[in-house]
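Here is chain A:
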Amino acid sequence: MYAFVTGPLAWLSFTVFIVGIIARIIWYFRGLSWQLDRVAYKEHMAYGIKGAIRSIVFWLIPFGTHSWRFYPFFTICVFTFHIGLLFTPLFIFGHNVLLQERWGFSLWAMPEGMADFMTVAVIIAVLFIILRRNALPEVRILTTPYDYLVLAIAVAPFVTGLLAHHQIGNYNFWLIAHILAGEIFLVAIPLTKLSHFIGFFLSRAQLGMDYGIKRGGMKSKGLAW
Partner candidate 1 sequence: MFEKILFATTGTPTCDHAAHVAFDLKKKYHSELTLFHSMGMPSRGFSQFVKDSRTGEEEYLDNDYADWVKEELKTYYAKQLAEAEGVLFETTAGESHREILRAARKTDADLIVMGAHSRDEEAGATRYRNVVGSTMQRVAKGAKCPVLIVSRPCTTCLWYFSNIIFGTDFSKASYSAFLFAYQLAKAIGAKLHLFHALDMSSIHAGKAVSQDEIEREIAEARERIEKTYVAKMEDYDNYEVEVWEGVPYVEILKFARERNGDLIVMAHHTREVDPEEAVLGSTVEQVVLRAACPVASVNRPDKVS
Partner candidate 2 sequence: MPEGKLCNKQTVDTEEQLQALLNDKSGKQYYEEMNHLDVDAKALWATIQKTLKSRLRTWLEICAHCGMCSDSCFFYMANKKDPTQVPSYKIQSTLGELVRRKGHVDNAFMQMVMDTAWSKCTCCNRCGMYCPFGIDMGVMFSYLRGLCFTQGFVPWELKIGSGMHRIYRAQMNVTTEDWVDTCEWMAEEYEEDWPGLTIPVDKQDADIIYTVNAREPKHYPEDLAEAAILFHLAGENWTVPSEGWEETSLAMFAGDWAACKMQVESVYDAMERLNPKRMVVTECGHAYRATVVEGPYWTGRKDGQTPIPSFHYVEWVAEALRTGKIKIDPAKKIKEPVTYQDSCNYIRNAGLKDVAREIMGYIAEDFREMKPNKEHNFCCGGGGGLNGIGRYREQRNIGLKVKRDQILATGANLVIAPCHNCWDAIRDLEEEFEIGIRWSFLKPLLIHMAIVPDHLKPEE
């Protein structure tokens, strides 16, 4: 079982992930139309790129935009969640051991305590996000079961990983569950609204170009995001 989920299944999920992301990018760019979107992308590329970079960078900085500052509590949740989500799997010790075994190289590995901290932080952030979803009427009205499913997919590797690592319950069961959860996560990224993994950058870049080229970027220093 272990061999299967870490072997063919892992290959499959990585393939779906990478091919899916590339397909998304190609589909997105092919679907852009200067006339339908009413943005002269090609004619004013320099303004467009400037707008796109501004649009992405400000939003990547915690409290970097008016909107992030307007919702400080949620902003902390979002950044904790996403930083944990992206960096923990890359720099956790166990994954790097695996990398070393299979491909003969590894990345910097974070200390165990930090890994635990980040994992717990992700789980707590998710709990708060779920609480917020239920507590605030303006978010509750938007919420669908799909939103919970997506959250579950994202947080499952962390819960299972934490249980497996600390050998709470059946280690083998949790380990397999963890690996499967991770693979589901990878596959889900291009196939669900988790595609905002790449969609965030594409969409932000597009709106940045819109503002950079058409909506004032050529007559001002740029929108104050």
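Basis for inclusion: all candidates are chains of the complex that A comes from, given by their letters.
The rule is short, and it goes like this: a contact is a pair of C-beta atoms (placed from the backbone, for glycine too) under 8 Å apart; a residue touches a chain by one contact, two chains touch by 3 or more; residues count from 1.
Please read these numbers as outputs of a predicted model, since none were measured by experiment.
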{"item": "Chain A: touching candidate in this complex (1 or 2)", "value": "2"}
{"item": "Interfacial residue positions of chain A with respect to candidate 2 in the complex", "value": "27-40, 43-44, 55, 59, 66-68, 70-71, 74, 78, 136-144, 147, 193, 195-196, 199-200, 202-204, 206-208, 210-211, 213-225"}
